[in-house]
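Left out: one protein chain. Kept in place: all the others.
Chains: A, B and C, in written order; residue numbering restarts at 1 for each.
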C-alpha cells in the first residue's frame, strides 16, 4: 500500500537499490551473496543500535549515549568473562540487564525531571565511556570457546554467510518493527513524538512511555555492544566512538523525521545498509586518499538525500489524490 | 529574603549563573589556589583567568549555535568548520603575502560560505538540519586535509600571537574578542528585528510564514552566522599554539557548544535564545574541565566527574526540583503563619 | 603480473599518519602495484569491513595497520581461508601469529624506555615528571607508558607526579600544561613527557606563557618526529623527540613479495627509530619541510 506516509521510506529503499545496483555494475564481486552476507554482518551492530534509536527519535527524543553504552558493555563483558571467569551466557545476561537499567535511569531523569533528552544522554555518553575506562583501559581479548562458537556459527547460502551476528540483528529488527506497529507501546511512542501535549491530554502515559523508550534504546545498544564483543572477541575502551551519529543518521536516512512521530523502524535497517553500501563503494574503488574518502562520503550522503527528495516529489505528484 | 525574592524572578535565568557560582565557590573552598588571581608581569594570572581564556572558542561557537538552535536547527559541522578555517588562515599566512586583515576576512568568509551551504541545504532544499550539517561535519575535515595536504601547518605571525596570547589592558585579547562578539550579537539580535524573527521561526515556522516572515532567509542567516563564529574560533585556536593541526582541530567542539546552549536554558525545539547565558554555559563547561585537570583526578575518571557535575547542575535546575523546593518553602511558610 | 595490494589504514588522525599513508602509497606506485587504499576513519569496524571488501575483490595481499591489537581473529581467518596473505604494519596483534605473514613496525615499549633513559641521564635520576597522554586506552599510550615506567622504576628520585590526557593535540597539551603549572607550580616540575609531538608543542607554549623557559626550566620529551617539532626544537623549546618511521611500506611489501614467492619471512620486522636533538633540528626541519 503506497500512502503518503510510506513514501520517504520507499524512496530510501529505492535509492539504496540504485546505489547497490551501481556498485554491482561498476565493480566485480560487488553483486553477490558474499558481500551481501558481509554487509549484514558488518553493519549489524549499527543497525541494532539504530533500531533502538528509531524508537527514541520517533518519540521525539534523542539518545547520544549509545556509542558509549556499546563501549561500556564490551568492557563489562570482558570484565565478567576474563576477570570473573563467568560463563559468557551469564555475562551477556548481566550486561543486557545493566544496559537496560542504565537506559531506564536516563529515561527516568528525562521524564520525571523534564530535562531535555539531548543533554541527559550526553551526560550518559560521558558517564558510560568513563565507566568503561574505569573497568579497564586496556585492549582485552575475550577468549572463551563459547564466544568463538557464537561468532563462528552461521549458515552458508551459496557463497554468502548468514552468521550469528546478522541473525540476531534480523530478529531484533523484526521485533522492533512489530513492537512499533502492533503494540500499544509502539503507538504511544508515535503519539508522544507527534505531539506530546496532545498525547498527554489524550491520556497517554508520557512518563511511563518515555522511560520505556530509553530503556529499550539501552537494551538495543547493549545487545549491539554484545554483538561487537562476539564479532571481534575483544573489548577496548574506544569502541563505538561516534556510533550515536551513525545510528541517528541511519534512522533519519531511513525516512524518519528527527522531530518525532513520523517514520518507520524498518527505515533504520535501510539507513544502516545505505551507510554500509556507501562505505563498500569507496572500499571497492580503493583509489581515494583519506581526505577524499571523507569528502566522498559526504557527497554520496548528499546525493542520497537529494535523490530521495526527487523521488519523493515525483511520487507525491503521481500518487496525489484526485478530487 | 527580599533579596532572594528579587532573584527568583526567573529561575531559568538565574539557574545557570548560580550553578557557575556554586561550582567556583565549592572548588574555592576545597582548593583556595583555584580562585586565586595574581597580577604578574602586567597580566592577570590564575586558574579562573585560564577558564575565561580557554572558554572563548567554545563560547564563540556556542553563540552561533544558540542562534541556530533558536531556529529549531542544529549545526554539527562547527568542529569541521573550525578545522577548515584554521587551515585556510594558516595557509594564507604561510603561503601568501596577504595582510593580516585580509587573512582574517578571508578566513571568516570561508566560514560564512560553509555556513551558507548548510543554510541552503536546510532551508532551501529542506534537508533535516542534523543530517545536512553532518554531511559537512564528515566531509569538512576532508576538505581541511585537502587544503593543507594532510599535514599540520605551523606559522610565525605577530598578529596571530597577539590574538592567541596577547593582552590588552591586562586582559587577554581573545576575551575582548569574545566580549565584542557577544555585544555585537546582542545588538544585532535585539536592536533589529532579527532576533524576534528567528525566535518566531524556531517556535512556530508555519505561523511565522503566515505573518510574512521569510523563514528560509532567517534560517539561512543563522547558519551563516554560526559558520562565521566557528571560523573565528578556528583562528583563535590556531593562534593559540601557532600551528594548525587540521586532524584534531576543533574535534568534538560541537558537543560542547550544544551543551553550553542547553545549559543556558535553550531548547532544542527552538524558540527563545539566551545569548548571555550561553556564555555562562560555556564557562560552566570550561570550569569543569579546568577543575578536572588541576585537581589530579586520575585520567580515567575525567568523564565520570564531568558527567556527574553536569547531571547535578541539571537536576537542581530542573522544573520538577524547582517546583518541589517551592512546595517545601510554601509548606514551611504555611507552618509559620 | 602486477600485484594487487590492499592497504587498510587506521585513519588520518595525525600528521604522522598522513605521512605514513603517503609514503606507503608512493612505495606501491614505485613498484607498479595496483594499490587499493581504505581509510577506516579511526574505527576498527571499518577496518574489518575494508579487509572483507578486499577479500571479496580477491586482492593478492593485504597490508593492515591495525587500530587495536585485539579482535582480528575472525576476519584474519577469513582472509586465510581465501588464501590472501596479510602483513601488519605499525603495530602488532594479539592474535595467533599463523594468521599473518609478519608484523612490521616499531616497538612502543622500547620507545617509552628510550625516552625514560634519556630523561634519567639528563636529570641524573632525579626528576618530577608530568605526563601528557593521548586518548585513554590507546595501545601506543599504554605501551609507551609501560616502557617509560620500567626505566624510571630504577631511579627512586624519578616519578610521574601528574598525568592527564591532552587528547593528542597541541591545544589540549597547552591547556593541560597550564593547569599543571597552576596546581603543581612550575618550579616543582622538572620534565614533561608527552606522548606525541603536538602536545609537546602546546606544553612548551604554556610554559613560556607562565614566564618559564621550556627545555631549560622544564625539560620536554616527545614522540613522533613530525616536521613541526623540529621547528620548535630549533627554537630551543623542546629537548628531544623520538622518530617513528613512516617508511614501513617498503619492508611490508618486501615481506609480502617474499611470502608470495614462497620464501620464509620472519614474524617480526622492526623498523628502526631514533632520538633527535636540538642540535640537528634546524637541519632536519629544512630537510623535511
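Note that a contact is a pair of C-beta atoms (placed from the backbone, for glycine too) under 8 Å apart; a residue touches a chain by one contact, two chains touch by 3 or more.
By our rule, contacts and distances are computed from a predicted model.
Engineer: Select, from "Molybdopterin synthase catalytic subunit", "phosphoenolpyruvate--glycerone phosphotransferase", "Putative ATP-binding component of a transport system" or "Sarcosine oxidase subunit alpha", the UniProt-recorded name of the complex's unshown chain.
Structural biologist: "Putative ATP-binding component of a transport system"
Engineer: Checking the contacts here: which visible chains does the omitted one touch?
Structural biologist: A, B
Engineer: May I ask which residue of B:18, B:159, B:194 or B:315 touches the chain that does not appear here?
Structural biologist: B:194
Engineer: Looking at B:213, B:228, B:261 or B:313, which makes contact with the chain not pictured?
Structural biologist: With B:213, B:228, B:261 or B:313 as choices, the missing chain is touched by B:213.
Engineer: Mind pulling the chain A residues that touch the left-out chain?
Structural biologist: Considering the whole complex, chain A reaches the absent chain at 3-5, 178, 181-184, 187-188, 190-191, 193-195, 197-205, 261-262, 320-323.
Engineer: Which parts of chain B face the unshown chain closely enough to count as touching?
Structural biologist: Residues of chain B in contact with the hidden chain: 191-194, 196-197, 199-200, 203-204, 206-214, 218, 271-272.
Here is the rule we use: only the chains that are shown with their structure count from here on.
Engineer: Taking chains as nodes and touches as edges, what kind of graph is this: line, ring, star, complete or other?
Structural biologist: It is complete, because no pair of chains fails to touch.
Engineer: Quick check: how many Å separate the C-alpha centres of chain A and chain B?
Structural biologist: Their C-alpha centroids are separated by 30 Å.
Engineer: Just the number, please: Cα centre separation of chain B and chain C in whole Å.
Structural biologist: Those two chain centres are 33 Å apart.
Engineer: Which parts of chain C, given as residue numbers and ranges, touch two or more other chains?
Structural biologist: 12, 18, 21, 136
Engineer: Residues of chain B that contact two or more other chains, please.
Structural biologist: Residues 145, 150, 299-300, 302 of chain B touch two or more partner chains.
Engineer: What does chain B use to touch chain C in their complex?
Structural biologist: Its residues touching chain C are 31, 33, 40-41, 45-47, 50, 54, 145, 150-152, 154, 165, 237, 240-243, 245, 247-249, 251, 289-290, 293-296, 298-300, 302.
Engineer: What residues of chain A sit close enough to touch chain B in their complex?
Structural biologist: 109, 112-116, 118-120, 122-127, 129-131, 133-134, 137, 245, 248-249, 252-253, 257-258, 289-299, 301-302, 305-306, 309
Engineer: Applying the document's contact rule, which stretches of chain C touch chain A when the two form their complex?
Structural biologist: Residues 6, 9, 11-12, 18, 21, 25, 35-39, 41-46, 48-50, 52-54, 56-58, 68-74, 94, 135-139, 142.
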